[in-house]
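Below is one structure. I have some questions about it.
One chain of protein is taken out of this complex; the other chains stay put.
Up next, subunit A:
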Amino acid sequence: MTAPTLQPVIVGAGPAGIRAAQTLAAHGVRPTVIDEAARGGGQIYRRPPAHFARSPQTLYGTEASRATALHSTLDGLAAHIDYQPDSLVWNAQGGQLDVLHSPTQTTRAVPYGQLIVASGATDRVLPVPGWTLPGVYTLGGAQVALKFQGCTIGRNVVLMGTGPLLYLVAYQYAKAGATVAAVLDTARFADQLAALPGMLTQPAVLAKGMYYVGWLRAHGVAVHTGVRPVRVEGETRVNAVVWTDGAAEHTVPCDAVGFGYALRSETQLADLLGCRFAWAPMHRAHLPERDGAGRTSVAGVYLAGDGAGIMGADAAEWAGERAALALLADHGVKVDTARAAELERKPTKLMTFRQGLEHAFPFPTNWADHAPDALVVCRCENITAGELRACARDAGADEMNRLKALTRVGMGRCQGRMCGVAAAEILAQATGKPIDQVGRLRGQAPIKPIPIHLQAQAEASA
């Protein structure tokens, strides 16, 4: 049976988006796949420009076969999907996406009947004094420099924060020939020990993580746990990191810093589409609601992958396939229900491990207590923690959008992607409210900056 009414669009060509596209194509449905990158693969399996020479083994390590499988799946789908790379979805409403083609700086309307949003994630950032200095990047950014450009962010690098990416990036940098001056983990070693039982449910993944830590220690890299970053020092660029173990401050000279605290979901499109959000304690974030298959509160809109809660690349592949099956079934296409059920069971089994990760690399919930008033929280417009606290105190702002309206935090070019988590933590601390009670920044079009004449042009033709 063919389904002539289907007009599915997939946003994002990472693990979730590619598997969703493959699944739709396998059922004779031709999706449009829109991706911001020039080449598909997502951030985790990001592909270097075409003529780069490193092998998948060098680029992706233990994940090489997964990366290669995903890339060749996308390449093999060329005749069966309408693939639109280099394309940023900057607005979504009423059955239509507004899409900017970056190389030509032109915008176009893409109608959709059904939508699978697989928008992925970025690093979750908690600022530290000095984080705007040249030479300070996110952990993900440090990895992109290496994977996508064959460059390190420095010769003598400190990597800090917490999360699985911390040790992976440290390992990749050391292997690439950089000196890793120190790995500074805010999690305590005791946290990691306590998390072991849950993480043993995924022994292969746990073994990889332990391998990186062991390798780093065996190669003489200083790994400190239970630290608190105090500041990044330097005048026009980084020259040291100062951290504390609670008793004394320590200084590590370096020429670059990569830091981050696991990942945060990109939820702006789900927001513009009117999806209902709920507080997700494990993710410490407001996230769009979805059922086990990826259905949102909005008919015809599905979510898959890290954009709807950080579950990792394997889970994203399952979720992409599952969402596509849901989309098909919801529109009368016969699907393999046993496979669908299996795809819903898989992430459930992963959940114990996923919760273990939160214990091993806990979010530093006392971060705001140590954030000085002079700390720049918003790097777009240079808004400090002190300004946010004063706004809460003097103007009574007790909700994120009020705080945004009064201070402009979250209103700069990044739209809160880099500062939103931290601003919420500061607001909760300043008001004495629990973190889930300070609200969330509303998404707003354009969700990333576009040339203003293009927006006017799109609005005129809407």
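In this text, a residue touches a chain if its C-beta (ideal position, glycine included) is under 8 Å from a C-beta of that chain, and two chains touch if they have at least 3 such contacts; residues count from 1.
Quick note on the criterion: contacts and distances are computed from a predicted model.
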Checklist entry - Quick one: the chain not pictured, UniProt calls it what, "Response regulator", "Sugar ABC transporter permease", "NAD synthetase" or "2Fe-2S iron-sulfur cluster protein"? => result "2Fe-2S iron-sulfur cluster protein"
Checklist outcome for this item: In the whole complex, of A:Ile153, A:Leu166 or A:Val241, the residue touching the missing chain would be A:Ile153
Checklist entry - Quick one: which of A:Gly141, A:Gly226 or A:Gly386 touches the chain that's been left out? => result A:Gly141
Checklist outcome for this item: Filtering A:Arg284, A:Arg417 or A:Arg440 for touch with the omitted chain leaves A:Arg417
Checklist entry - In the complete complex, which positions of subunit A touch the hidden chain? => result 36, 38, 43, 48-54, 58, 102, 122-123, 132-138, 140-142, 144-146, 148-155, 176-178, 235-237, 256, 266, 376, 379-382, 412-414, 417-418, 448-449
